[in-house]
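Missing here is one protein chain; the remaining ones are kept as they sit in the complex.
Read from first to last, the chains carry the letters A, B and C; within each, the first residue is number 1.
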Amino acid sequence: MTIREMLEAHPQPAGGDLEARARCIEACSDCAASCTSCADADLGEGDVQMLVRCIALCTDCADVCQVTARIVTRQTAPEVATVRATVGACIVACRASREECERHAHHHEHCRICAEVCTRCELACAEFLASLPG
Amino acid sequence: MTIREMLEAHPQPAGGDLEARARCIEACSDCAASCTSCADADLGEGDVQMLVRCIALCTDCADVCQVTARIVTRQTAPEVATVRATVGACIVACRASREECERHAHHHEHCRICAEVCTRCELACAEFLASLPG
Amino acid sequence: MTIREMLEAHPQPAGGDLEARARCIEACSDCAASCTSCADADLGEGDVQMLVRCIALCTDCADVCQVTARIVTRQTAPEVATVRATVGACIVACRASREECERHAHHHEHCRICAEVCTRCELACAEFLASLPG
Partner (left out) sequence: MTIREMLEAHPQPAGGDLEARARCIEACSDCAASCTSCADADLGEGDVQMLVRCIALCTDCADVCQVTARIVTRQTAPEVATVRATVGACIVACRASREECERHAHHHEHCRICAEVCTRCELACAEFLASLPG
């Protein structure tokens, strides 16, 4: 992704660590894509009835990750309380999705990969939050 | 909107008050539309330089409201922690957008209307949160 | 929804019929909500295996409708080719979702309602397209 170069080209970079911000955006984008794909792969499995909660949680997680990527990308005149609350919600959604995917990781490769991507997103979000001033 | 009928037709209605859920979804959808429109109207004003923060906050708020409407709509096997965190983030985003719109309400009718819609969304989200069990 | 008042308060209203624009946005918002809810209700049904394509098409339709509502809402310096192509894609997505929902309308009330909402969205999109200049 070219998001790092884009953040650097911004006329008024926001507070916090630009590297942590870029990693958070990349992790959220990747997690949105993986969760979208995992919910869709679940839907194509023969045992879809067993995967209902995985579809539900991955669908929610994809939505929250996608919006979090957008909010964290925006550096002009942001409201830090909104950024904190959104990234916090993203960590919660990723954790729920990851825990459910882990339960199916031995049967479904897409769940195994998706759980790893969710874990990376939780960490990248937490590191970005920690990098924010005040 | 037909969301109330849709929620009632669900085979496994989620916990909490269905009326409060429907009002929350409607308020989030309306706020997403108003904030999208307010950011766009700001962009068309002659004094756009004065409205930069209004554009930024309304754009974020539209994104968060739209995702919150989706998360609250879904009743199958939800993770209540994700629902709470997302609706909580929505209240924060609406408050920020509302406070900024109020500063421009005397000059711009779209900011005046948008501030009202944000207020209704904050209330509907808070009432839905209060209706959730546990 | 308050979108009509918001469109009227815009400093530079776009071309075309404002009423048709407002109806298109409202229909797309309603269809996004109904399709999100229908996919979720399908997921909670005992015969989810029979509803896989309905979940897939309603999920796609919800996404396309939500973005179409945003694009049609924005009146500042728009690119009419983008508006036309997006609204056109929305009609295609609504038709696919509606045809699949109709197949399940006798068994599932949420599919019956959702098919009606999709039909209204197809019509509102077509009327908005017809109202655009050039």
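Note that contacts are C-beta pairs under 8 Å (C-beta built on N, C-alpha and C of every residue); 3 or more make two chains touch, one makes a residue touch a chain.
Quantities reported herein were computed from a predicted structural model and do not represent experimental measurements.
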Checklist line | Absent-chain contact - pick from C:M6, C:C35 or C:I71 | finding: C:I71
Check: Among the options A:A20, A:L43 or A:C61, which residue touches the chain absent from this view?
Finding: A:L43
Margin query: Residue by residue, what part of chain C touches the chain that was omitted?
Written below: 52-53, 56-57, 59-61, 63-64, 66-67, 70-71, 74, 76-79, 81-82, 85-86, 88-89, 92-93, 96
Check: Residues on chain A that touch the omitted chain in the whole complex?
Finding: 1-3, 5-7, 9-12, 25, 29-30, 32-34, 36-38, 40-41, 43-46, 62, 66, 69-70, 73-77, 108-110, 113-114, 116-117
Check: Mind pulling the chain B residues that touch the left-out chain?
Finding: 40, 43-44, 48-49, 52, 55-56, 59
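Going forward, only the chains that are shown with their structure count from here on.
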Check: Of every pair of chains, which is linked by the largest number of C-beta contacts?
Finding: B-C
Checklist line | chain A and chain C: spacing of chain centres that average the CA atoms, whole Å | finding: 27
Next item on the list: Note the residues in chain C that touch 2 or more other chains, in rising order.
Entry: 40, 43-44
